[in-house]
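Below is one structure; the comments refer to it alone.
Only a single protein chain was left out; the remaining protein chains are all shown in position.
Up next is chain A:
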C-alpha cells in the first residue's frame, strides 16, 4: 500500500467535507468551505497518481472551482455516467453541474486566486426543496434518480432524467438525515439520521421497508455526517456511527431479514463514513495454488472522528489496514476509484490523502460480467433497475425506419439549414464567427456606442445588455435559439440590422428574404418607398387590403379593372401582373399601377376597384350593419359591391372559370318600375337577366351568382343564368352578401346571418342573430367571409373572429387578435422546413399578420420556459380546433404537423400518444366504434403516416414510432 497526501489539494486550509472520484478516474471533486461561500473544486487525478505529472508545470492540478454555493458544501457526487456532478450544501440547495465545452479558461471574478479554470463546469439545475442544510446526495444506479438528504429530516428523490422534477419526499426521520446510500440493485435506498435510526426505503413505492434503531440507541448526535454504504453485491449495508457495548462501531446490516449481528469495531470515536469498494474481489490465485474457487468478498473503508482510517475485507476478521493520525481532524468522506485499487480520503482539517493498494493486497477484482452474474444469482433476472431505459444517447435504435429518420435528421443538421424555415438558422454560423476571436473585441470596443439605452416611463436609464453567448447546457430559454446577439427592445429582426456589424446585417437581411412568412413590406422598405412616391394615394388603401388579407398568396393572379374597361384590357393587365399580391414589392408594377390610376381618373370618379380571388371570398365593409348607400366612391370591394345610383358596375367574381358580373341599374322603365340588368360573362359566354328593382349588392362564385335588390329581395342564379331559387324575402336590407362554391351567405342590417346550400336547397344557418357575439358597446363587424365549405366567418372590430358552427348551432371563437397566447406562443422551431405556410385559408385570413408578430415577439419575451411551453401548446391546440371548425383541411393539416412537431420537441408523450391513437383509430372494425376514418376529407391514417417521420426525430419516442408504424403497415396490408 502506498500513501500520499497531495498538499496542493486544499481549499486554502478550509475544511473539505466531501470528495468523490470521477467514474473515469481522471479527476475528482472536493466540496467544502470557500472564502465566503461554499466551494466545489475539481482536480486532476494524474498528478495524484504519478509523481512526474505532479512536477510537470504544464499539467494542471486544479481544473475548476465553483463558488456558487452560498454556504459550505457538504457533499459532492459524480453521476454514474460521469456527465454530471451533484453538490449539496448548507445553503439548502442541490446543484447539478455539467461540463460546458465551448468556453475557454476563466477565473472566478473577484477571487483572490489567479488560477484559471481549465475546465468549465456550469450549474445546469438547482434543486430547491430542502428547508435545511443538505448533508448528502446520492445518484441511483443508472442515474435514474438523485437523492438528497437534509437536516430538515427529509430525503428528496429527484427525477434525474427531468430535473428539477421531484419524484417524492421521504418523511419519517425525526432527526437530521446525514447519510444516504442506494442499493446497487436499485431496490432500496437507505438513510441514517441523528434520530438514532437507519431506515431502508423501497424504490417501488417509496415506502419504509425497515427501521433499524437498536444499534444506534446509545449514539449521541455528535458526528457531522453519517455516510453509510451498501456493499457492491447488495448483501450488506454498513452504517456509520453505531454503538455496541458503549464502543463506537460500524453496524453491518444483512439484506436478508435486516439482521444486525455483525459490526466493525475498533475505532475509538464515532464512525463518520463507510465506503464500500465498488469491486467485488476474489482471492488472488497464487502460482501453483489450488484452483479451488474461493468465495468472492468485498472491501470496505471506514473513517472515523478519531482521525483514523481502517480498510476491511469481508473475508477477513481483522482489518486489512488501519492508519492512525492520518489527519488532524475528523475524516469526512471517502471515495474509491472505479478500479477499486485507489482511495481518496478527506478531512475536516482541509487535507486529502490518497491510498494506493495493489492486487496482491486486495485480491483479483471481478469484472463487470462476473459481478452481474453474482447479482443475477442472488436476485434473479428481476433487477428492478433494468426496467428503466439507459441514457438516451446510448439507446439502441431498434427500428430500421427509426434509424432512417435519425440519419436524415443528422444529415439535415450537417447541411446546416434546410430551405425556408431555416433562414434564421443559417445566420448563426456567421454570427458565431463574429462572436469569436477578434470580432468579439470589435464588439467590445464599440459596446458603449452600440448598446441600446432607453428611458423608462419614470425617466430612468435602461440598458439592454448585449447577449454574447447562449447557455449550451440547459434548455432554459427558447429565446436563445441561435447565438445571435439579441438586442431586445426592437421587436423585429430587421430593426436589429443597423445595430449589428455590417456582415451580420447582411446575413439578417438575406435570411429574412428567404423566409416565406415575412411579408414583403418588411423586407424591402426602399421598394415600398418608391411605390409610394409614384402612386401615392391610390396605393395606400390597396396596401391596407393587401397586408390585411394576403400575406402571401399562392400565385393567384389578381387583376383590377374598371367598369368601362373592356375585357381585353383586363387580360393585358393580367399578363403584366403575374402575382397581384406581391406587386407591392415589384418595381416594374409601378407602371401598371399608374396606368390604372389614369384609367380610374378617366372614369369620372366612379371608382369601383375590383379584385378577384379564386379562393375564399373576402370583403371589407366600411360600415357594417347599417347599410351604407355611398353615392360615388365605393372603396375596394372584393367581389362584393354596393351601389344604388351607379349606372354600371363590373366585377370579376371568379378566376377558374373566369366569371365577370356586370350590373346596370335603371336600364329601362316599364310601367313605372325601373328595371335593372344583371349581365354575366362566364368563359366568354354571356347571359343576362332583368330584375324588377335596383341591385344593391351582388356576389358570385363559380357555381352561383347572388344578387340583393333594394326591395330586400335576394335572387340566386346558377352560373349559366338559371334562377335557382325563387326570390328570398329578407327582413332587413342586405349588409353583406357572399357566395362560395354553392353556398350563399347573407348578412343583413338587422344583424342576422343566413347561409343556404343552394345545391341541396337547405339552410345551413337560419337567420342567426349576431347579438351573441357582438356584446359590448361599439363592436362592429369589420370583416365577413364564407369559406368554400360554407362556413360563415365574422370578424369584429374588437379583433375577435367567430364562425358559426352549424352542427353545434353555436358561435365559436376562431381568432382573437388580442389573445396573449398568440403573442407568447413560440413554435418557430416547429415550423415545417419546406412547406410554405398556409396563409390563404380562412383561419390565416382572420388571424392575419398578427401571427407573425407574435412569433417574433416571443423571441424577446422573458416568459419562463415552462410557461411559454404551456402557452404555445394552448395556442396550437386553439389553432387546430379553429381549423377544424372552419372545415379548413389544409390549415388543419398544417397546424397538426406543427402541433405534432412541438409535442415531439417538448417530449409530451401523453398528448402525442392520444393524437396518434385518434388518428389510427381502431385496428379492427367493430360496429360499436364511432371512429370516422377521415377528418375534413383528409384520411386520418394518411395524416398519421405524415406524422411518423416527425415522431421519428426524437429517439425518445422510438417505441411510439415503432408501435404506430407497425400498426399502419398492418392496416395497409389488410
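Convention: a contact is a pair of C-beta atoms (placed from the backbone, for glycine too) under 8 Å apart; a residue touches a chain by one contact, two chains touch by 3 or more; residues count from 1.
Criterion: contacts and distances are computed from a predicted model.
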Chain excluded from display, named as in UniProt, from "Nucleoporin SEH1", "Unc-93 homolog B1, TLR signaling regulator", "Ubiquitin-like domain-containing protein" or "Anti-silencing function 1B histone chaperone": "Anti-silencing function 1B histone chaperone"
Any idea which of A:35, A:209 or A:963 touches the chain not displayed? A:35
Among A:59, A:466 or A:881, contact with the omitted chain is made only by A:466
Looking at A:46, A:59 or A:126, which residue reaches the missing chain? A:126
Considering the complete complex, of A:76, A:95, A:135 or A:698, the missing chain is touched by A:95
Could I get the residues of chain A that touch the absent chain, sorted low to high? 35-37, 68-70, 91, 93, 95, 106, 109-112, 123, 126, 444, 447-448, 451, 456, 460-471, 474, 476-477, 479-480, 486, 488, 860, 862-865
